[in-house]
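The complex appears here minus one protein chain, its other protein chains still in place.
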Amino acid sequence: MNIDFSLLITEISLAILGLTVFTLGLILPAKSSQKGLGTFSLCGLLVILALTIASWGNQGETLGGMYLADYFTSFFKILSLTALILVILGSKNYVNSQIENHLEYYSTLIFATLGMIIMFSAGDFITLYLGLELMTISFIVLTSFRRTNGKSLEAGMKYLLLAGLSSAVLLYGLSLVYGAAGTVFIKEIAGNIAQGYFNPLLIVGLAMLIAGFGFKISAAPFHMWAPDVYEGAPTPVTAFLAVGSKAASFAVLIRVFLGAFLEMQEQWTMLIAFLAALSMLIGNLTAFAQTNIKRMLAFSSIAQAGYILVGLVAANEAGIKGVMFYSFIYVFATIGAFTVVSEVYNKTGSDDIADYAGLSQRAPLAAVVLLISMLSMAGIPPLAGFTGKYYLFITVVQDYLWLVYLGLILSMVSVYYYLRVVLVMFRDEPADPAPLKLGSTASLTLWLTLAATLFLGIYPWPLAKLANTVAIAFLAGL
Amino acid sequence: MKQLQGCADMENSLELIAFFLLAGSLLTGALMVVTLKNLVNSVLSLIVVFFSLAGIFILLNADFLAAVQVLVYAGGVCIMLVFGVMLVQRKDMRESNPVNRRFLIAAPLTGALFLLIGLVAAKSPWVKEAGEVPENTIEHLAPILLRDYVIPFEAVAILLTVALTGVLLLVKEVKDNGRSS
Amino acid sequence: MIEFALNYAWLVPLLPVLSFLTIVFLTRPWARLSSAVAIGAMLGSFLLASSLAWGVFTNPAFIEEPLHYSLRWLGMEGFTVNAGILIDPASAMMLFMVSLVALLVQIYSTGYMKGDPHYSLFFAYLSLFAASMLGLVISSNLLQMFIFWELVGLCSYLLIGFYTYKVSAREAAKKAFITTRIGDFGMLLGILFLQIQFNTLDLLELAAVIPNFAQLGVSLGLLTLIAILFFLGPVAKSGQFPLHVWLPDAMEGPTPVSALIHAATMVVAGVYLVGRMLFLFVEVPGSLTVVAFIGAFTALFAATIAVTQREIKRILAYSTVSQLGYMMLALGVGSLSASLFHLWTHAFFKALMFLAAGSVLHALHNKADVWEMGGLIRKMPITGWTFVVGGLAIAGIPPFAGFWSKDEILLVTWEYARHGHALGYLFFAFAALTAFLTAFYIWRLIFLVFFGPEKANDHVHESPLSMTLPLLVLAVLSGVAGLIGTPWTNLWSTWIHFGDAHSGEPAYLLMLLSVVLALAGIGLAFILYCKDQDKQAARSLAKKYPALYNLSYRKYYIDEAYTWFTRKIVDGGAKVIYLFDIYLVDGVVNGLAALTKGSGQGLKYLQTGKLQTYALIFFLAVLVLTVAFNLDSANALAHLGGVK
Partner (left out) sequence: MAGALNPSYFVVLSAALFTIGIYGALSKKNAIAVLISIELMLGAVNINLVAFNKYFTPEAFSGQIFAIFVITVAAVEVGLGLALIIALCRRRNTTALDDLDWLKW
């Protein structure tokens, strides 16, 4: 069993980068020189992103099917690296002023991404589980990073215990599936089920898998951790948690449910549809009552998870395409919004929506980006979110029309609470009219996310086509 | 032939007895863990649970795993827990592990879950019969672990690094001005 | 340059977009800089468009094989929308015309709008309008075209209501927007039907499949419905009866806007669109007759109104409506060539007259009643004489531009009648009568405003060069633009035609008739309004036939009828609906809103902050999920379990 190292370029270089950042941080003595770590990681990540894009066509599997490299993994690798780059770029100000341990911060972020990437490529449950845990443990550390802040620690504690519980449930499910299907390899499970290896325990295992992954993607009713952790965590971490962790778990969800359990599709699609509906309902309705913008965005992200789950209900190539497309555009809208939030927090020390009064006068760019990002999340044409929702919902028009109606109604409802923030920003007079100066890297991030959201809304075809190709290749490779 | 059969029967019933003994001590220990009011006692019962688990692993021909279980859990985790308890629990230890009101819902909930999984498990048809696990598992495990599962293995290595940095970060002393030493 | 222009035709609309963005985001505080940016971009766009047009008209290949390129815009399985560019002689002509008029109007506006507090914004809007209009012209796809169609409507709305402090301007803007919306709704339905039935919205593809509609299982009735629905859009946009009411009111906007949008470009978009979709209309003969009838009727109807109006811009507005009716009539009798020819000449002479009228209003400080003007030609020679050129052109005096195009329309209508369409004679009569009336009302205006005794005694003087220069350019064009379509050198119809190229013999008799009609109109106007110093005859005529006069002056009471309709019927109905709305619908809606909010407030408290409550809910969900799953799968289980 030889290892084909060419398939592992991203993983190996990411691990090396993480360890280098770690070592550099230990060697470099002065606090001031530590500030260069962010730039260093950024450069390294850009190189890795380029490498990953360059090895797009490099497909195959290694270690006897335990580790896969296909278009699907490449797509999500690019997604998570893009997200990480944007997060680091957007949060330099915040990190410099709010976080003191740069070496741990950057290396842990990189290792979390490594965990995600291992998850995408896992061909068996063991690799999958370890990737997942690497990601989760890294996020726990990151969530409690502002250890002088009681809220941050509380969020960390909540995330640790709840994630631990959900991991245990997920593991129990994995172990039952292993027992019922006789193997830990995703592909072989599909084969064995097709041959009639069928055991009622498989059903129990499947339910637990849904619960475990549902926790990670913060789908209702497994979402309860999300608002608290999102609020307590340092804002850039929240952004990455909302984007990266969610996208990674969706990728794995697709890999496992379509890769292993396509045969049993009719049993789980209905349940997924209910989860999607519940997430949309709870996410959108609870978001109404929030006064803290991070909590509001957390509930909105629960709703978004519901929308994305719709693509999984369809369980066909259009559905996968929808999930991939939406996950990608969601990166830009979310990071744009959270970058604004972290910049505002950095200057005003508050996350209350009321303190966004007059932001349009104090920092027009930030206000516009928040506006566009939220309208995109609400699915207003011609922004990217509209196209994404269109691709998702169109897949279930045939079989789950009620889900489409629910989604549309709740999207309209969501406009209300998004616009509330917009009203505060654009209509209300600021308490302190002094201009709020954004950091240069943060402005760059905002421009990038803004451009991406607008571009992908107006001209979605290249990304849609790419996602389509990947989805077709994915289904063909099953 | 008949004698051989008897021998097998003998072995089977021994196996059965061992299983029930271990299962009994395991579950008793576990119940004590969650019901005892003294946290130190809970941690001590946890050691019982871990040893019983190791016994079950041996019954399932997983001797290396049993050794790991004893070393890591009984040796490492439990001592860590005891230290933890000592560090944070300064008041009366006898009432250190109270139960909250949620047990009223939690008890029927977990009971139902157990019944459900147990019933399904008891009724499951098993496709394969038990195979023969090779003796001396460590010899077989080592190459598999380090060759086939090299990626998870490396992932665990990094995981430990992350966790270690996290732990160090969290428990570092904090000066009065809010800056770390 | 030509090669470049052909390959980068999308730059033509893009340049004004860029100038719009630049003005809005960067140069807005600096008025002169903003107008320079707008004019610079427009000039670039015009140069590109003219070299493009040159390329198209010098290369006969384009007549049969339009230049078409597109890229996939959005889509999914079974539904693809391509955004693209379609260049054929018709769109090349439009590009040239639109960019030229827009350029001239922008130059003119630097004088006309001088000192306006929203000067920069005005140029931004003009740029956006030009961009949308140019985009509409080159769209290769109906959906894409519809987006631009709406965008020009939006710009029109913004520009009509540009003087936001005037209530009438705001009202007019609303009226325009809502009236055109009625048509757009029909048009959108038509587009949807086309997509559903033919599965494409690409113009070239539609042109290829629609003739085979019967094989595709589309009934004639449905196709007729599609055509009529589709026609509603142009009816509203091009001010055809009965949706013409917004166009005269739209004159509340600044005069350059009236010239650009409500005379030369946007209002002809409807004609252009019907021309583009003629392949649809010819398949349904009934719909063509409707088009022709509406066109002919509108032409005559608007002309009779224009005869008695007093406000200078209103006369011109009704004249525009009437001329648009001419163009529709030409389309209705099946001649794309004549229709677009008239569109082309009309753009120049009507823009000229509007701009000249603007110059007059500028000098008179917005006194608009023609009866209070007189003898202005001595004070404002350039404005006056260019207006006279425009008047000659629209009246149809050879060799001015309007003569050739109007003659062409009369000719095709006559031939249409002769080929067995009995209604054709009626159309012809309408058209001929309109020609007479047109000459009459325009010259009535000219005699009242520019000749006769001077009335305005304040300091009237000629407008600055920035305003007279475009007048001169347009006057020249009004003189010569028709020469490319004379019956002897009929270049026009070899370039732009639908079906076989029309190559009729010059019909001298018809030419004579139209000249006679025009001269008769001018002569009558001269007798009534110039020779007769006191205008006694005109007044007594109005006194003698008060019913007729009032009917015309009050625009056939159409506005009143609409007002009555909206007041009594709609408002009455609305009152009922209002009560219904307030108590029932609002109750339900507010109830729902309250419910949503309330449920949000309630759900919020689920989030107790207690970690173990979250865990409890998590495990409850796990239990429920497992049970549901087991129940759900019981059958599958029995089925699959049996295989073992």
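Per-chain residue numbering starts at 1, and chain names A, B and C are given in the order in which the chains are listed.
Keep in mind that, in the parts below, contacts are C-beta pairs under 8 Å (C-beta built on N, C-alpha and C of every residue); 3 or more make two chains touch, one makes a residue touch a chain.
Predicted model, so just to flag it, every value in this text is computed and none were measured.
Shown chains touched by the undisplayed chain in the intact complex: A, B, C. From the set A:K77, A:K158 or A:H223, the residue in touch with the chain omitted from the display is A:K158, counting the whole complex. Although one chain is not shown, part of chain C still touches it, namely residues 604-605, 607-612, 615-616, 619. For chain B, the list of residues touching the undisplayed chain reads 12-13, 15-16, 19, 23, 26-27, 30-31, 33-34, 39, 42-43, 46, 49-50, 53, 56-57, 60-62, 64-65, 68-69, 72-73, 76-77, 80-81, 83-85, 87-89, 96-100, 102-103, 105-107, 109-111, 113-114, 117-118, 121-122, 124, 126, 128-134, 137, 140-141, 144-145, 149, 152, 156, 159-160, 163, 166-167, 170-171, 174. Annotation for chain A: contacts to the undisplayed chain at residues 124-126, 129-130, 133, 137, 140-141, 144, 147-148, 150-151, 153-158, 160-161, 164-165, 167-169, 171-172, 175-176, 178-179, 182-184, 201, 227-229, 231-232, 289.
One rule holds for everything that comes next: only the chains that are shown with their structure count from here on.
Spacing of chain A relative to chain C, judged by their CA centroids, is 48 angstrom. Chain centres here are Cα means. That of chain A falls 32 Å from that of chain B.
The residues of chain B that reach two or more other chains are 116-117, 120, 125, 127, listed in rising order. Chain C has residues 613, 619-620, 622, 626, 630, 641, 644 in contact with two or more other chains. Against chain A, the residues of chain C that register as touching in their complex are 71-77, 596-597, 599-601, 603-604, 606-607, 609, 611, 613-615, 617-622, 625-626, 628-630, 632-633, 636-637, 640-641, 643-644.
In the complex of the two chains, the chain A residues touching chain B come out as 1, 3, 8, 11, 15, 18, 22, 63-64, 66-67, 100-101, 104, 107-108, 111, 114-115, 118, 126-127, 129-131, 133-134, 137-138, 140-141, 144-145, 147-148, 180, 182, 197, 199-201, 203-204. Residues 612-613, 616, 619-620, 622-623, 626-627, 630, 641, 644 of chain C are the ones touching chain B in the complex.
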